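Apart from one protein chain that is not included, each protein chain of the complex appears where it belongs.
Let's look at subunit A:
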Amino acid sequence: MIFRLFGLFTMHTPIRRCLQALTRQSQPTLSLFKDPLSLRLLSSAALLNHNISSPLLPIFTNSKPTSAFGQWHHGRYFSSSKQDDHIKEGGTHEIGDEDDDSDGDDDDDDDDYDEEEGDYEDEDDDTVAVSSRKKVYTEEEKEAEAEAIGYKVVGPLQKNDNVFKPYEPAFAVVQIGSHQFKVSNGDSIFTERLKFCEVNDKLILNKVLLLGSPSQTIVGRPIVPDGAVHAVVEEHALDAKVIIFKKKRRKNYRRTKGHRQELTKLRITNIEGVEKPLNELVEKPSKSAKKEREKVAVSA
């Protein structure tokens, strides 16, 4: 007994770290471990209080069995097969018992580092599906937040309303994700795939940077707050295949990779926030339309 305690005192950093883990998780009352001496005293007192069964690992036995092994078991690191990940939840206790025989110091180090990683790995393993998109947005609030980041709001699906108006002479500079487009009524735009909308969905693009018409121009700082651009999702499609070929000459290195980008085609239906000219213009811009374009009035 005294020999083992003496051994504890001689081994410094791993024991201190694991003792910190012990005190942090299982014994919230013992929080004063500034001095190493006091720490050792506390730990020794704690160890003496808990009846230690296995001599090599005084920490892992009775105090916190589930938490330590729940974090420790990372099937991926030890086996290449993904089946072990699914066994993880059921088999934590079984494999935890096996770990008693291994070195305690290695477990201590990994526990401190892997506390946070374990949660993320659980989520990834639970949603292993055929397709690469695994995350399931269960709450609609999450979808709304993600849309706000992508500067689009999904409206209801298409019904029997006439959204496709004839051309109106008004344009807007709208930002979707990181790309900006100068759009007008009836244009079509290819953007990166927008996640939360289906085909024939109505969208409202609310990040509008500039609005313009033959009589008025509104410059946003950086966004025009009242500006809105209505669009309809036309298709979600894959772009043509691009072959990414890498070669280093005379080094026997050659790689070929195919890539198809997922795109969404939007058709712009309406631009709100600018005053549009009342008289309907013909297809070809006549001279009167050019004369209307006077010095632009900038209003923010």
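By definition in this document, a residue touches a chain if its C-beta (ideal position, glycine included) is under 8 Å from a C-beta of that chain, and two chains touch if they have at least 3 such contacts; residues count from 1.
One rule holds in what follows: contacts and distances are computed from a predicted model.
**Student:** Can you pick, from "F-actin-capping protein subunit alpha", "Large ribosomal subunit protein mL43", "Transcription factor IIIB 50 kDa subunit" or "Exosome complex component RRP43 protein", the UniProt name of the chain not shown?
**Tutor:** Not shown, but named in UniProt as "Large ribosomal subunit protein mL43".
**Student:** Could you please point out the subunit A residues that touch the chain left off the display?
**Tutor:** Contact residues on subunit A toward the absent chain are 129-131, 158, 163-164, 167, 169-171, 179, 181-184, 186-191, 199-200, 212-214, 217, 232-240, 242, 263, 265, 267, 285, 289-290, 293, 295-296.
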